[in-house]
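A single protein chain has been removed from this complex, and every other one stays in its place.
To keep things simple, chains are lettered A and B as they appear, and every chain counts its residues starting from 1.
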Amino acid sequence: MSATEPVLVPLEYQEEELTTLIGPDWADRLLHAYRWMVLGRTLDARMLGLQRQGRIGFYGPATGQEAVSVGAWMVSKPQDWIFPGLREQLLALARGHSLTTYLHHLFANDLDPARGRQMPCHPTAREVHYVSMSSVIGTQISQAVGTAYALRHKRDPSVAFAFFGDGATSSNDFHAGLNLAGVLDLPVVFCCTNNQWAISVPVERQSAVAHLSEKATAYGMPGATVDGTDVVAVFASLNGAAEKARSGHGPTMLEFVLYRMTPHSSSDDPTRYQAKDWMARAQAHDPVRRLEDLLARRGALDEAKRALIALDADGEVRGAIATAEKVGPPLSESLTTDVLASPPAPAGTGSDGS
Amino acid sequence: MTELTLVQAVNRGLFEAMKSDPDVLILGEDVGVNGGVFRATEGLLKEFGAERVIDTPLSESGIVGAAIGMALYGMKPVAEIQFVDFIYPAFDQIVSELAKFRYRSGGQYPCHVVIRTPYGGGIKGGLYHSQSPEAYFAHTAGLKVLIPSNPADAKGLLLTAIHDEDPVLFLEPKRIYRSVTGEVPDGDHRVPFGLASTVREGSDVSVFAYGAMVPVAAQAVDALGAEGIHAELIDLRSLVPLDEKALLASVEKTGRAVIVHEAPRFCGYGAELAAILAEKALYSLKAPVVRVTGFDTPFPYALEHLYLPNAERVAHAIRTTAKAA
Partner (left out) sequence: MPTQPLYRKLRSERRSNSVADPTPSTAVDATGAEARIPSTDLLGVYRMMVTSRVVDERCLTLQRQGRIGFYVPMQGQEAAQVGCTWALSPEDWIFPAYRELGVALTRGVPLKLLLDQFIGNSGDALKGRQMPNHYGYRAFRFVTASSPVGTQIVQAVGTAMAARRKGEPIVTATFFGDGTTSSSDFHSGLNFAGVFRAPTIFFCQNNQWAISLPREKQTRSETLAAKSVAYGIPGVVVDGTDVHAVYGAVAKARELALAGGGPTLIEAQVYRLGPHSTSDDPRRYRSDEELNAWKAKDPIARLKHELLADGQLTEEADHEVWESTKAEVAKALAASEAMAPVQPRTMFEDVFAHIPLALEEQRDQFEALSAPGATKP
């Protein structure tokens, strides 16, 4: 079965439907979305290669999950806040974070806004309201709720988006965050990217519920399960949830079911725990190819344009890598800065002989 | 005897314990089908089945809390926290529950859980895959805290821990999981708690280290031999209970002490060692106690090689101490 090319599950939207859901300019908008998805896909492939060559230390790919980041980009406004998980970097880039700056971060060099303090794929992009993430699972969920409270308190009509995976639904902060958002009716959208694996633990072993979105019931908020490889469905569901939050009608939990098409990270070997047909099922739901196929069938994308987009993405990524790789490591004084606004005592206090 | 890496020794220790005692079971994230992200539990699922090697949901308070419940009932659970950096959601279960159950119940409910978890830097793990939080736990009455530095101790201390009556936090130096190999006794090999081990004998300066800092300190001590400085290196390996006798005996002999750990200095475990020396060995000291530690900052990614004490820093400290009047 894995030997044969998997049949793509097509997106069955008619033009009228796309006009209703996205607008009369749906073709332009989806084409723009497609460009970002291709860029994300290209970046993943290149960076995984670089990681294997030892040129960067770690990489957490988002291959298979592009539709969620790009759908969120289509929906979110510049003043909205993003609390990402491990696989939302494409959203930072689409919101305007420079690719070169992101590459500086991946190389952990001196121009990384966080001065190489975090592992790769943990970017900080304050200029696009994309909050610095933690490797600790779920902590961003309750933080997003706090920001949502502050937004409402300051009469700011923005929304906080919290992204997290299926495994994070078991975390303490999922429970704390959704409960508080429910009680206080806050403008936050909980986006669970259920890629069906928490490293090696399948979602059936993560929870006994049929759909993770059912967990919304426990917090008195609406929940819905969405095909996370269908960028149109992602856009439409997120748009509804964001508008609901923006208009003061409280939080929503969306579960985007999708497929992790790569290892958990560059440190993981999924052949140890995934069934052989997993990748075939994943490829049948490849979000980039599904959108490409839809655009082609609706006459918005031809082969020449497709090739050009791919070429552009490749060039952009190569250029950014070339620039970033030339920059040296962070200066050693960055070791002791930013611990506190003003250090309590010289960091060298004590008697280390060095 | 078998030549093993440190992580293989951990694996062998778990295997021995599970084979000899059906009450021993393992729970944690990715410990079953995946064999653990560092492969410490490799092959155990196949050997002992899913009832005894439990892949849990992603919830550290769940893992430790459920392990406590199993232990109350008389099982011997070995919980794995994937990285010690992720232990904090379970801090309440560990500090408020596990460490206090025996005491708060007047001895009725001993609660014997072993928590195994990789700690420390040196694998390019950044802020959240590198921490050394041993001092938080050593500070908690009711917990034993162990850190092996070599394969034989890893297996021997782990087996002692699993068969002990008290809760044990077993911190594994992941940086040397595979870089250190050594002969490990086969079978039910046990290393007693509260007993430090002398790695190098010497008479000029005492060097105290544990975990991944032991090979670093050994490198420094060896290099200084050429300069005529003969340092004694003690691997503490059991932080709680501490081998205070070994600490004092060595300093009474040398009159000089260097303490090495990769955790930040302020209120680090070394502070306790220095305090004990001040209380009980002040008149033996010929020079101030020196600590070589991580900085009082979060753990950095790109510059971890500068953050972590290395042989040069340790050697410099020993040299300075040896020459101090």
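Following the convention adopted for this analysis, a residue touches a chain if its C-beta (ideal position, glycine included) is under 8 Å from a C-beta of that chain, and two chains touch if they have at least 3 such contacts.
Just so we're clear, the structure is a prediction, and the values are computed from it rather than from any experiment.
Identify the residue among B:Gly13, B:Gly28 or B:Gly65 that touches the chain left out of the display.
From the options B:Gly13, B:Gly28 or B:Gly65, the contact with the absent chain belongs to B:Gly65.
Among A:Glu15, A:Asp28, A:Glu204 or A:Asp277, which residue is in contact with the omitted chain in the full complex?
In the complete complex, the chain left out is touched by residue A:Glu204.
Can you work out which residue in B:Gly28, B:Gly142 or B:Pro173 touches the chain that's missing from view?
Hidden-chain contact among the options goes to B:Gly142.
Touching the left-out chain: which of B:Met75, B:Val191 or B:Ala322?
Spelled out, the listed residue whose C-beta touches the missing chain is B:Met75.
If the missing chain were put back, which residues of chain B would it touch?
These residues touch the chain not displayed: 25, 51, 54, 56-57, 59, 61-62, 65-75, 77, 89, 92-93, 96-97, 101-110, 141-142, 144, 164-166, 194, 240-242, 244.
Contacts of chain A with the missing chain: which residues?
Per the touch rule, chain A residues meeting the hidden chain are 21, 170, 172, 174-176, 179, 182-183, 185, 202-211, 214-215, 217-222, 224-227, 230, 233, 236-241, 243-244, 247, 249, 252, 254, 257.
Definition applied: only the chains that are shown with their structure count from here on.
With touch defined as at the start, can you tell me which chain A residues reach chain B in the complex?
Touching chain B: residues 57-58, 108-109, 112, 115-119, 122, 134-138, 167-168, 170-172, 198-201, 205-207, 267-268, 272-273, 329-330, 332, 334-336, 339, 347, 350-354 of chain A.
Would you tell me which residues of chain B are touching chain A in their complex?
Residues 29-30, 32-35, 37, 55-59, 61-62, 85-86, 88-89, 124-129, 258, 265, 288-293, 295-298, 300-303, 306-307, 312-313, 316-321.
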